[in-house]
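With one protein chain removed, the remaining protein chains of the complex are shown where they sit.
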Amino acid sequence: MGGTAADRGGFVRVRWVSGSFGVILVAGIVITVLVTARPSVPQPVAFNHRKHTEELGLNCEFCHVHVTKGAHAGLPDAQTCTMCHQAAQGTSAEATRVTTLLAEGDPLTFKKLFRLEPHVFYTHRRHVGIAELECENCHGAIAQTVRPPARPLVTIDMDFCMDCHREQGQTLDCNACHR
Amino acid sequence: MSPSRREFLWTMGAAAATVALKGAQDVFWESDESLDVGWAPGIEERRNSTCLICPSRCGIRGRLVDGRLIRINGNPLHPLSRGGLCPRGVAGVQLLYHPERLAGPLVRSGPRGSGQWETVTREQALERIAEQLGSLRAAGRPEGLALLAGYSAGTMQDLWRQFLHNFGSSNYVADEYEDGTEAVMAVMHGIDRRPSYDLDRARLVLSFGAPLFESWWSPLQAFVAFANPDAEEESGPRFVQIDTRFSRTASRAHEWVGVRPGTHAVLALGIAYVLIRDELIDADFVARHVAGFEDFVDAQGQPREGYRSLVMRNYRTEEVSAITGVPVARITALARAVAANRPAVAVCGTDVAFAPNGLLAGLAVHSINVLMGSVNRPGGVLFADDAPVGPLTSPVLDETARAGVGRGPIGTQRPVFGSGGEALRFAAAVAGAEAPIEALLLYYANPIASSTDPSVWHEALEKIPFVVSFSPFLDDTARYADVVLPDLLPYERWQDAPTPTSYPYPVWGLARPLVEPHEGAMHTGDVVLDLARRLGGSVAASLPYESFEGLLKERTRGLFAVRRGMTLGGQFEREHHRQMEERGWWLPEHTDFEAFWDELVERGGWTDLFYDHTDPYRIAQTDSGRIELMPAKLLSALAEEGSELRPYLDVATQTAADSTEFSLRLIPYRVSTLASGTLSLERWLAEQPGIFPDVLWHPWVEVAPETAHALGLSDDTLVWVVAPRGRYRARLKVFPGTAPETVCAPYGLRQPDGEPANPLRLLDSTNDPLTGLPSWSSTFVRLEQA
Partner (left out) sequence: MARWGMVIDLDRCTGCAACEVACKSENNVAAVSVEQADMGRASSWMKVMAHVEGEFPDTTMHFYPRPCMHCDNPPCIRVCPVQATYIDDEGIVGQIYARCIGCRYCANACPYMVKYFNWYGPEWSEAERQHLNPDVSVRPAGVIEKCTFCHHRLQKAREDARAEGRELREEDYQPACVDVCPTNAIIFGDLDNPSHAVHTLKDDPRVLRLMEDLGTQPKVYYLRPRD
């Protein structure tokens, strides 16, 4: 093939090469971004954290019941929402929708937003129940959001964990989190 | 050909994209989404219960995470197991979450054994069974119903018996583990009960072929005595194992005495000889409680030799040594050890009882306990009470039931003592059409896999028009059933679990649901109650219980009212209660039955650790009120049978190979981790079958190095074990602990494809006519390269 390529004009050849290179580069970036970014997490209702925490004064544990005892904090389900929303609450359209959904028997399955790799062994009991860390240390201003965020507000990677562990003089042993 | 720039660049671009993709996925860790616990909070809980895997009934403590059973540990409150557990108990999680567990009830839709099933609801299955049973009663043939039941001591057994009785059938057929000791006690003591062994307080345990650390009634009872954790400063008992095979028990006992096959009892009488000769016996006990020691005149007025004369004349140490292969000095030393380490207790095992004259051999072994006064004394042979639970409602029999019960159990003549070999006699009677059985219920029995003669069972099943299995798995026999209504697994159901009689105190362990019951399964206890309701009339009236759980709770009112014992407690509580009761005190812990029940459930059961050593009825209940060394019942039974056998004379099984074709003696034994039918399903146990770390999954047989050499076979060769009756395939293991000219063959194993590899199927059909137990050490085989 080397011989036939030499017959083509120099200009054409350069344009071809630079063109294809550009396409590849863009495709590579797009693919990388698409793959590494987490897909947005759809929730059954547009839950307003700020309304519940700041305005109504509910604490996090009210809905995330296992936050001090369990490995995972737990998510509210229809039963939790029913406590207040069985009867119509407030004026917002979304609150009305919740009451309707509950009446229809919708299970209101909320989805996990913050995810860790399965080889990371994290427990809320250790960090919240015992070490008494604040939720915003890892979850950022989630309590201030007015609609469900599509992506985690904080990127929780190993550096994130290690920085805090170093600052707080906590264990840096691999076994402590990976096993 | 070199690539063009374009091709090169395209390749590079693709590679970059691939790296980007891979980077996101984490190259080295394939995360399996299905293993992600997701939002399960990981809330832990621990609950006490009782293990139902083997007769030992040890206390267990389940670790639950979000309602799933993750681990099974020991319950430290249980007085028998005291927090320890054996591998079978630990592996229970693999039984509970077994992939081959039946999803729901099945009804056969093709020919028998074709494997064609239709899935039905529990209601439909119950309907079908009730209909069949109802028609039996309607036709006036209730005795056509039979139950084949595996080990099921406690309320399940009582319930089944009462159901059959009310129904009008006497065909409760037991297919259980036996060791022949029940008959020995019945004959010598007049007490119809298996003996208890006070291993904790014995100073010497002389085990004649009892697999104490492997597959005895309760390995945990032996382990706890061996380790003696409750008495740190005192040393535990000395264990002496008299065994033909260098078993795991033999290897870990303080001393192993290797005897020739079938000569355990001869050694026992050799020890008795030295004890009498050197005046080491408990003469006071013998004078007060024993008959037949001296010469006597029998019922017919004939003078007869007593125990002393027989032993002194026939068991001089030189002769015993010649028969057993144990050196004279060793026999003398053993006898001296028995005398010096009192209380000493002799334990009689299956290797003694499973012989053509097993009862006589068992008598000889137990006579050591009698000579040493190790009966009804701490550290000796005791007779424990049952836990005093309340009775079931008294049965009411209608006309049909009375007629059916009146026609008695089916089967050929029962043995004089004990009930050995009952299942096989039943099958033979059915196969021989002596007795028409129209419906057979299988409860924890799998005779096609476990029987020494599965062909008889195949024939019997052919003759029975309606077979129901309650097995949670489609086991070898359930495959031939018409309806399979799977029981709940032990971690999902209520059941009482009394410890076996080998333990000297009553322990009424309670198994309770640790996890949510499986939807497709149903507690067989509830099935029985439901069937009774459907059958109506007097059958229903005699079992007026809502549920099996309710029945259990009702029976514990007996424990609440008895004014002794305690709910399970720690070491301090146990000792405190025992000492109080010894002084005649008992303080109620509960005034309210509900609180008592709640605590009983929470702790895992009830026990009473006080034993009354002053009760003369726990020594003998014979007509003479004494322990009979020359039992009148036995002598007359032998005379009636026209038997030539004489007590203390014909105690050895000295069969020799009668042909050169089959020259190796077969010694079957139970593997501790697989000592029950369903356990070979558990993969962790299949990976830990025995002492050979490299024989996972495969059945094996053991031979001595010189035997293997003489046969020209090497380690790990695949061989056929051939007997006149049949053959099976196994891997040959050369083991220096095996006696020459013998083949030690574990049973309970299966080929990796599930086919049973059962040496018991090769046994010759000799048995002890007095007890009905088969002979295990009189079969000869040969090995062929496969």
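Letters A and B mark the chains as written, and numbering starts fresh at 1 in each.
Just so it is clear, a contact is a pair of C-beta atoms (placed from the backbone, for glycine too) under 8 Å apart; a residue touches a chain by one contact, two chains touch by 3 or more.
Quantities reported herein were computed from a predicted structural model and do not represent experimental measurements.
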Candidates B:Cys54, B:Cys86, B:Val290 or B:Ala339 - the one touching the absent chain: B:Cys86
Residue among B:Asp278, B:Asp298, B:Glu687 or B:Glu784 that touches the chain left out of view: B:Glu687
Touching residues (missing chain, whole complex) on subunit A: 71, 117-119, 121, 123, 125-126, 129-130, 173-176, 178-179
For subunit B, residues in touch with the removed chain: 26, 28-30, 32, 34-35, 37, 40, 42, 65, 68-74, 81, 84-87, 89-91, 93-94, 96-99, 101, 213, 219-220, 223-224, 226-227, 229, 246, 248, 251-252, 258, 325, 672-673, 683-688, 691-694, 696-698, 704-705, 735-740, 752
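Note that only the chains that are shown with their structure count from here on.
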Chain centre separation in whole Å, for subunit B relative to subunit A (CA means): 56
Complex interface listing, subunit B residues touching subunit A: 1-2, 4-6, 9-10, 12-13, 16-17, 20-21, 23-24, 26, 29, 31-32, 35-43
Of subunit A, residues touching subunit B in the complex: 1-2, 5, 16-17, 20-21, 24-25, 27-28, 31-32, 35-36, 65-66, 69-75, 112, 117-119, 123
